[in-house]
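Accompanying notes for the structure given below.
Complex shown without one protein chain; remaining protein chains in place.
For chain A:
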Amino acid sequence: MAEKKHVVIDPITRIEGHLRIEIDVKDGKIENSWSSGTLWRGIEPILQGRDIRDAGLLVQRICGVCTWAHYEANTMSAEVALGIRPPTNARLVRNMINASQFMHDHIVHFYALHSLDWADVAGALKADPVRANELAHQFSKQPYNASVEHYKEVIEKLKKFVASGQLGPFSGAYLGNKLYKLPPEGDLIVISHYLDALYVQVILAQMMAIYGAKNPHPQSLVVGGITSVMDMLDARRLGQYTSKLAEVGNFIQHAYLPDIDLITHFYKDEFSEGWGCGSYNFLSYGGFPETNDWKAEYRYLPQGVIYDRDLSRVEKVDERHITESVVHSWYKGPNKGVYPGEEDTIPEYTGLNDDGTLKKDGKYSWIKAPRYKGKMMEVGPLSRMLVGYALNHNNIRELVDAYLSKHNAEPRQMFSTVGRTAARAIETFYIWYGAHKWADDLVANLKQGDERTWTRFEYPEEETNTSVALYEAPRGSLAHFVRIKGKKVTHYQVVVPSTWNASPRDEKGQRGAYEESLIGLPVPDTEEPLEVLRTIHSFDPCLACAVHITDVDSGKIKKFKVEV
């Protein structure tokens, strides 16, 4: 019997923020795993006492990748507390900006941060351009930027790059690793799109800037509405938005989706064996309000909870069932999960072992352990597509079924790293479709003579109840909790997507989604933990989000204001 080997993987690269993974490997397989956030920024004490109108801009700086998500979620939570809703125009423009955010995030994530887990640069170098062109046409009728000439150029470019000895981002790549399954021509197709995506993400950022001022960190959102009224009333701006939408749509349909089919085809064993999914429960709060009262059932992204992978039953979300545990996190706290509004968060750093490894029996992460009804949940595109599938929400089931039938696959196979990656691509197309609709709705509303972009409000003299906005960020479910008195923030609390997924163990020893999903995966060579990266990256980790916000307000919880 082989010895058990303990491996520390730190830093995990190609993610947002600072993450460490530790694994026990026995007989070439992962036997146990731990996920640790290694940075704490302490933004929450900074928020105390700030002007509520400034909080959105400050909270936005939690993350420069999903750079719109915290800004909007914060603004919505303030609007709940103040008892107002923005006018129709503002809701639609927000959805249009958010759509550009989702597409940007998903495309950058897949190509810049994830595609090299599936495609091998070494393979691309020896690919045959003629066969690559044929292969590309097998997966798409009009493959994006595909021609024998183009593939030759990409190979030449890569060869020169390698010959220069300065490998840049490809340095230390796991070239030729056996866990890579694409044929060389498949590697080439994906890597050529890696380069194309560097251009497409610029277009998507411009799309956000049209109504959002800039990207990253847009600046046109205010409590009560939006400020970009001039842009909204300018027909040329809408023209810019829709023409960029068409350009991006071309990439989604002729590069991104076919690449996912290519990967699914060549990684079919991993897909059917369900590699890389240890989650049984899936949570989605719902996103993109379709009505001005933000009702959960009329959101473009669906709301619901799935238990035990049972797609025949979806439960409505009630945020009062959310708790967070700090038994294994570097904070002081009781030995049980606590409702976020009642939490009291004081850092208690207990350090690492002498050899630099995590103290696994004690505290080992800056990330807390959120649970829903005491259960570990996975959040993100996979959860949203599963909830949409189970609820038969809009046309999500058709989109997922179309993908599955192409690969003769069953719905249960979505519970895998391949499935998680495919769900993100399917969602990108779904959001792209939605963006057209909101642009049309905006035109229709403006035609009626409605030019309102802002709702006036009054500041509460008494402290408000704890108010919450349930929101979907590209990476998953996001909840902002706020209390306001006068103009000031008196309480702030955020439970972010990556806190759910990257969570350490809780008081019952239940692992988080990353930790659970790594169990059983093969690591034949511990110096090249490719399968670990593939699975961790498929969640689109955002550690900046996961560890930057925790609450320090210890005031007693008042009556709860529910927003669903």
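FYI, a residue touches a chain if its C-beta (ideal position, glycine included) is under 8 Å from a C-beta of that chain, and two chains touch if they have at least 3 such contacts; residues count from 1.
Note that in this section contacts and distances are computed from a predicted model.
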Name per UniProt, for the chain absent here [options: "Glutamyl-tRNA(Gln) amidotransferase subunit A", "Aspartate carbamoyltransferase catalytic subunit", "Hydrogenase (NiFe) small subunit HydA" or "Phosphoenolpyruvate carboxylase"]: "Hydrogenase (NiFe) small subunit HydA"
Of A:135, A:179, A:205 or A:367, the one touching the omitted chain in the full complex: A:205
Contact residue for the chain not shown (choose from A:30, A:82 or A:116): A:116
Hidden partner chain, touching residue among A:178, A:295, A:316 or A:452: A:452
Contact footprint on chain A, counting only the chain that is left out: 7-18, 38-43, 45-46, 50-51, 53-54, 57-58, 61-65, 67, 108, 112-113, 116, 121, 153, 156-157, 161, 164, 166-174, 195, 198-199, 201-202, 205-206, 208-217, 219-220, 222, 224-225, 227-231, 233, 240, 347, 349, 351-352, 356, 451-454, 456, 487, 527-529, 533, 544, 548
